[in-house]
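Complex shown without one protein chain; remaining protein chains in place.
So, subunit A:
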Amino acid sequence: MNNSVPVSDFTVECLKLGKTYPPDITALQNVSLTAAPGEILFVTGVSGAGKSTLLKLICRRESPSGGMVMLFGQNLARIGSAEMQLIRRRIGVAYQDFRLLPDLSVMHNVAMAMEVDYRPRRLIRQRVGRLLEQLGLTDKERRPVSDLSLGEQQRVAVARAAANQPALLLADEPTGNLDEKSGALVMALFRELAAAGTTVIAATHDEKLHRDSGHQVLRLERGCLVEDTRHEKAY
């Protein structure tokens, strides 16, 4: 558990990543990318292009059929399960299907991410309170998640992913159910995290979100990388 020495300048490096779901559904092919600390990266593409699959490979919810993922300079495939749990606490993930506990309150759902990292109670209350305020959820904080609208649940998922000020934040369709105003709140939070060093990778088909934002955009098409704004010429 030696996290002290950074072996790589990148938070995430993907090398010729491929994923084939059984029986032979190719969701991702030969995708290489890097993401540095403080960088915000958008992964776009039509539905079914492989955006969620890419994020799942990066946080090891799925294992690649080819290629490899380096996370914080370590080969993801070689990390033992106990250490993987430690690493998971440094990654915040906002899932496309939220994965919240519907019976628990908004606050409690967000706090869980910090509780598993044994953060002090006082700090948890402060941080959760501030995040919910930033995302416009303060008046809902004591409500069970099941009472919330989809857009509200989506923001709770983002708040939980951001709770530990993770080194890497993966957000799958973070604004899919949001109006422009709430979408802007989420983007503001991403920028704040990135300014503090977090690498943010967001999958979205919401053009408005990244157009003219100045952030990097990767476009996937049927599992292949067809555009990378950083290496325009390469494709």
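One rule holds in what follows: contacts are C-beta pairs under 8 Å (C-beta built on N, C-alpha and C of every residue); 3 or more make two chains touch, one makes a residue touch a chain; residues count from 1.
Operating definition for what follows: contacts and distances are computed from a predicted model.
The UniProt record for the undisplayed chain lists the protein name "Cell division protein FtsX", from the options "Phenylalanine--tRNA ligase beta subunit", "Electron transfer flavoprotein subunit alpha/FixB family protein", "Protein NrdI" or "Cell division protein FtsX".
Contact with the chain that does not appear here is found for just one residue of A:I40, A:V93 or A:M107, A:V93. Between the chain not shown and the residues A:V116, A:L150, A:A188 or A:V226, the one that touches is A:V116.
Only one of A:I25, A:V46, A:L101 or A:V226 touches the absent chain when the whole complex is considered: A:L101. In the full complex, subunit A contacts the hidden chain through residues 61, 82, 85-91, 93, 99-101, 112-113, 115-121, 123, 160, 165.
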